[in-house]
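With one protein chain held back, the other chains of the complex are shown just where they sit.
Our next item is chain A:
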Amino acid sequence: MKKLLLSLTICCAAYTAQAQDLIKNIPANSSAVVTIKGSNVTDLFSIKEFENSKIGQEMVKELARESDGDLTSLNDLGIDFNASAYYFLQAEKGVFSNYFAIPLRSKNGFDNLIKKNNSSTEKIKTDGDITYMQDNYDGITVAWNDRMLVVVISEDTNEDDDYNYYSYDDVTEIEEAVEVAVDAAEDAVEAVEVEEAEEVIEIVEVEIEDVEETVIESTEDATYSNDDYYKKREERYKRERQEREAKRIAKTQKAKVRNLQKAKAFINGDHSSNNILRNKSYVASLGKQNFEAHAWAGDFMNLYQELVLDQMYGNALGMYNVEQLYNGSTVSSTLDFTKTSAVLNIDYTMSDIMAKHAKAMYDGKMNKDFFKYFNEDKMLGYMSVNASTEGLLTEYPKLMKSMFANSANNEMATMIPLGADVLSIFLDEEAIGELVRGDMLFVVNDIAKKQITYTTYDYDEDYNRIPIEKTKEETVPDFIFMATSNGESIFNKLMNIAVKENEMTVDNGIYKFNTPRSVPVNVYAMHANGVLFFATSKEQLLAIRNGNFNGGVSSEHKKNISKNTSAVYVDGKSIISQVPVEELPRDFRKKINFITSNTEDMLITTSKLKGNKSSSKVVLNTPEEGHKNGLVYFINFIDAFLD
C-alpha cells in the first residue's frame, strides 16, 4: 500500500512538473523549437550569483530604472527561472508564426513593468485571466497570465507586399520623363558646342556639364508645371498612398486577430493533446536532456514548401530535385556547460540519397604516418580533412545528375546530367585519387620570430637621401601541410615546370616557392614517403626525408584526426602565451592578463556519417581555477571585458 501511495505521489509530482513545463503547450507541427533549460542553467549559476556579476548588475540597474524603482531584482520580474523558456516556429499554409514563451511564477512583476512603460493603459487589455497588449503597426502580441508570458510575431506570406512605393506605371513614366529631359539636354549641348566652338576643349567640357545639369533641371520643371500632369500625378500618388495605408491597416488588423488567437491557444493549452512531445524526431533529439540549451529544426522540406508554395519562388522548387535531396532532413543542436567546458553539439540527419553521396565522398582513411611528422609539444593547432578524392570526383557528378535529372526546366534537365557524364568520362578519378588521396592535415607548429628587412632612408650632411636596409623582428607562423599522394612523378614534373618558369627553385630535392620579398615566410614543397608536403621549415622537411624527425602526438589528437571527417584544434593557451604583448593593439593589452590566464583550447570535429546522421561538436575547454563551470567562465569573460 505504501509502495502504491509512493508511486502515485511520484506520478503526480512528475505530472505536475511536466504540466508546468510550457513544452506541452507547443504544437506538434512546429517546425523549429529552441529551449533554454532554466533549471540546468540556474544549477550552474544562480540568479543571485548572476545579479552579483557586472553584467547582472547592469541589468538590475536598467530594470529598476524602467520600473521607476518598483523592481529591484530579476526575481521581482516574476519569471520562473527554474523552468524552461522556449522559442518555436510554426509554419501553416504560408503563415509563419514565431513564439517566445517564458514561464512565470506570478504576473505582478510583469504587470508593473508594462504599466510603468506604457503611459496609456488603454493598450493593455484583459480577457479572463489573460492580459495582453498588441502593437498597432505590425500586430506583435504579448500576452500573459500568472503562469506564462508569450510573444507572438507572425507573417502571412500569402498577402501582398503593399510597401512598394512605385508601381510599374510610375517607373515607365519616370523613364519617359528622363528620356525627354536627356533629349532636350543633348539638343542644348549641341547648340552650346556650336556657339562655343572657338573655345579651348577643356573649357567646353566643363561648360557641357553645367549646361547638362541646367537643362535637365529646367526640363524637369517644364514637364511638371506646364499642364496639370504634375497635379494629377500627385493626386494619384495620394490615392495610392491611402489605398496602401488602408491595406496595411487591414493587414495589421488581421495579424492582431491571428496573433491574439494564437497567443490564447498557447496559454490555454489548446495543443496539449497534440504537443511537440508527440513528434518523434524532436523527442529523439532531446537525448538525456543534460543540456542548458537545445535547438531543433524539423523536416526542411516542409518548411521549404511552406515558404515557396504559391510564392514567386515556386519555380525554384521545380528547378532541381530539392525534395529528393532534402526530404526528412533535420538539424538539432545542444549547448551544454560542464565543469571545465562548453560543448555545442550539432546533429544533421540527411535524406537517404544525400547520405549515400556523402558517405562515398567522405570515405577517407587518414594516413597514420602524418603523426610522425609533427610534434605535439610544438603544436599550436591543426586542421584535418579526411575525404576521398576518388569518391568526391565520382559522387559529385552523380549528385548533380540526381539534382537536375527531373528538373522542370528542360534545358537544365538535359544539359546538367549530360555535363556531369562528360566530366566523369574526362576525369580519371582513380588517377587523380592517386595524386591526392583526400586525407590532409595542416599543422601550425609555432609562431616564430623572424628578422624582416625593410627599406628606410638615411641622409648625408647635405640631406641627400640614401636608401638603407634595416631589420625588425616580426612574428610569423611556422606550419606544415601533408596530403597522402602516390603521384611523385607527376609532382616532380609539375615542380620542374614551375622551376623552368622561375616560380620555384630547387635545392636537394626540396622545392622553394619564389614568394615576393614582402611575404615574410618561405614555403617549401617536397614529395617523400608517399606524402606531399608543404612547409615553412626546410629543416623539418629535410629531417622528415632523412628519417630523423622526432614526431610525437598523443592518442587523443590521433583519434580526433583519424576518426573524424574533419577536425580543427586551436591551442589558445599556447598561442596567447607566444603573442608578444608589446605588439598587440594598445586597447587589447589591458585585457591580455585575463586572456593569458583564462584561455584553454578548442576542438571542432565533424564525425563520419553514422546511418544518415552527421554530428559536429565544438568543445571549448575552460579553466577550472576561478570559474565554477563553463557558463560562469563566459559570464566572467564578459565581466572582464565590460570594464
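Quick note on the criterion: a contact is a pair of C-beta atoms (placed from the backbone, for glycine too) under 8 Å apart; a residue touches a chain by one contact, two chains touch by 3 or more; residues count from 1.
Methods note: contacts and distances are computed from a predicted model.
The subunit not displayed here is recorded in UniProt as "Lipoprotein", chosen from "ABC transporter permease subunit", "Acyl-CoA dehydrogenase", "Lipoprotein" or "3-oxoacyl-ACP synthase".
Among A:Ser273, A:Thr456 or A:Asn548, the one in contact with the hidden chain is A:Thr456.
Only one residue from A:Ile55, A:Ile346, A:Ile447 or A:Ala498 touches the chain missing from this view: A:Ile447.
Contact with the undisplayed chain is limited, among A:Phe100, A:Tyr237 or A:Phe534, to A:Phe534. Where chain A meets the missing chain, the touching residues are 383, 440, 442, 444, 447, 452, 454-457, 459, 461-465, 472, 474-477, 479, 481, 516-521, 523, 534, 579-580, 583-585, 587.
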